[in-house]
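A single protein chain has been omitted; all remaining protein chains appear in their positions.
Now for chain A:
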Amino acid sequence: MESRFTETHQKLSDDGHESECDKIVKLLDLMIDGEASTEEQSYFNTHIEECVPCFESHQKQKLLKGLVCGHLKRVIVPESLALSIKARIQETV
């Protein structure tokens, strides 16, 4: 199941070519993950300055990433784990 988010942005422009917004959607992940090239970054930033839906999509995508890295609790490593790893390694010849 594709999310509604994707569907709303997958409309092709009238001539059947990829619209600018479609290209922006494809760059969203690259942008929030810091993987976009300099050219991609400036293309992206120029577009979202003028396009409200794409600007909002970018905000949403950043928020989603922030939820995972900022709110997901880390589990605590049991104290015994490091000790038993060291012990088992010392036994290994």
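Simple rule for what comes next: contacts are C-beta pairs under 8 Å (C-beta built on N, C-alpha and C of every residue); 3 or more make two chains touch, one makes a residue touch a chain; residues count from 1.
By definition in this document, contacts and distances are computed from a predicted model.
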| item | value |
| --- | --- |
| Chain left out of the displayed complex - its UniProt protein name, from "Succinate dehydrogenase hydrophobic membrane anchor subunit", "Acyl carrier protein", "RNA polymerase ECF family sigma subunit" or "C4-dicarboxylate ABC transporter substrate-binding protein" | "RNA polymerase ECF family sigma subunit" |
| Those residues of chain A which, in the complete complex, touch the missing chain | 1-3, 5-6, 29-30, 33, 35, 60-61, 64-65, 67-69, 71-78, 81-82, 84-86, 88-90, 92-93 |
